[in-house]
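First up is the structure itself, then whatever we jot down about it.
Of the protein chains in this complex, one is absent; all others appear in place.
Moving on, here comes subunit A:
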Amino acid sequence: MSGKSIFKKVYFSNIILGLFISLFSFSAWANEPAAAEAAEHAPQQEEKFDAGKMILHHIADEHEWHFFTIGHFHATLPLPCIVYTESAGLQVFSSANFKNEHHEEVPYQGLKLEHGKIHAENGETVYDISITKNVASLLLSAVLLLSIFIGIGKTYKENPHRAPKGIQSLFEPIIIFVRDEIAKNNIGEKHYRRFMPYLLTVFFFIWFNNMLGLIPGGANVTGNIAVTAVLAIIAFFVTNLNGKATYWTHVFAMPGVPKWMLFIMTPVEIVGVFMKPFSLMVRLFANMTAGHIILLSLVSLIFIFENAALGIAVVPFSLFMNVIELIVAFIQAFIFTMLVSTYIGSAIEEHHH
């Protein structure tokens, strides 16, 4: 594949992405003043519903899995806290210890939970590797992925020449789609097989976690910057460790460009090397978080205006947004995989000119 068409593709998909991001970020931004306003009024009226706080609480990570609250009943699943401090060493305990019987936050063994973060009361650094809501959801998705795809893998191994059946026929077109439309098109016939396991894992990991996040009560895993950052860093290493001579000459000494231009081009290209995975990180994070914010904002409207009749307008619209989010869940997985494969494709491409 020629470089021109890669650029065209990236360019085109960037336009779509730009539209998506700006659409979502606008909604998220538009929501902020309302949240700030609600926060201002919060201390005066205890009962007043605070949409901003509720939304931020929902999209953030937490040490327990909160499902719903009815009156004074809190349906929560306490999760294990795994904490390392220099003075106390490794501690493993239930997150329920941070709450007393009145559901108020209390310190436990010199540690206190503040705004979803564990701090030491004596001020020392806390290494918190607790199984938080996101980690629990992550593990759940991993179990789901493993049981589904290893099961499918077995079926393929047993009868490789048969037509697919059952769950196998649900995922086969998607696997073939990833292979033919994403990997083969962008990486090329010669090298694509080497990257298939990585691309498939990324694709299904993002898709499954996006979908799990849309279930009410689900965690916002792919809308968490830590998760997308790790995915982006892995993409960075996969791309650059496979970079061929052509790729590096394009970064450090773009051929066919006047020498003096290189003083401008090379720094831009080097920034580009880091910007590509950075954009991957932000794109996935922003899209998924924004989607959650929109859905929660729509539902919050009913509580802000304290009018159930508003549900007539809000429910169909949030249903519509939910369907959009289901599509976005797939599109984001596709775009992440697609862009990673274009980066890999441009890194391993040889004899360009």
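Rule of thumb we're sticking to: a contact is a pair of C-beta atoms (placed from the backbone, for glycine too) under 8 Å apart; a residue touches a chain by one contact, two chains touch by 3 or more; residues count from 1.
Convention: contacts and distances are computed from a predicted model.
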item: Omitted chain, identified by the protein name its UniProt record gives, among "ATP synthase subunit b", "ATPase", "ABC transporter ATP-binding protein" or "Aspartate carbamoyltransferase"; value: "ATP synthase subunit b"
item: Touch criterion as defined above, residue of A:M196, A:L214, A:M254 or A:I304 at the omitted chain; value: A:M196
item: Among A:N134, A:N185 or A:S300, residue touching the chain not depicted; value: A:N134
item: Touching residue (missing chain; options A:H72, A:H102 or A:H161); value: A:H161
item: Contact with the hidden chain (one of A:G153, A:G166, A:G217 or A:P316); value: A:G153
item: Interface residues of subunit A (partner: the chain not displayed); value: 56, 59-61, 82, 115-116, 127-132, 134-135, 138-139, 142, 145-146, 149-150, 152-154, 156-157, 160-161, 172, 175-176, 179, 193, 196-198, 200-201, 204-205, 224-227, 229-231, 234, 285, 289
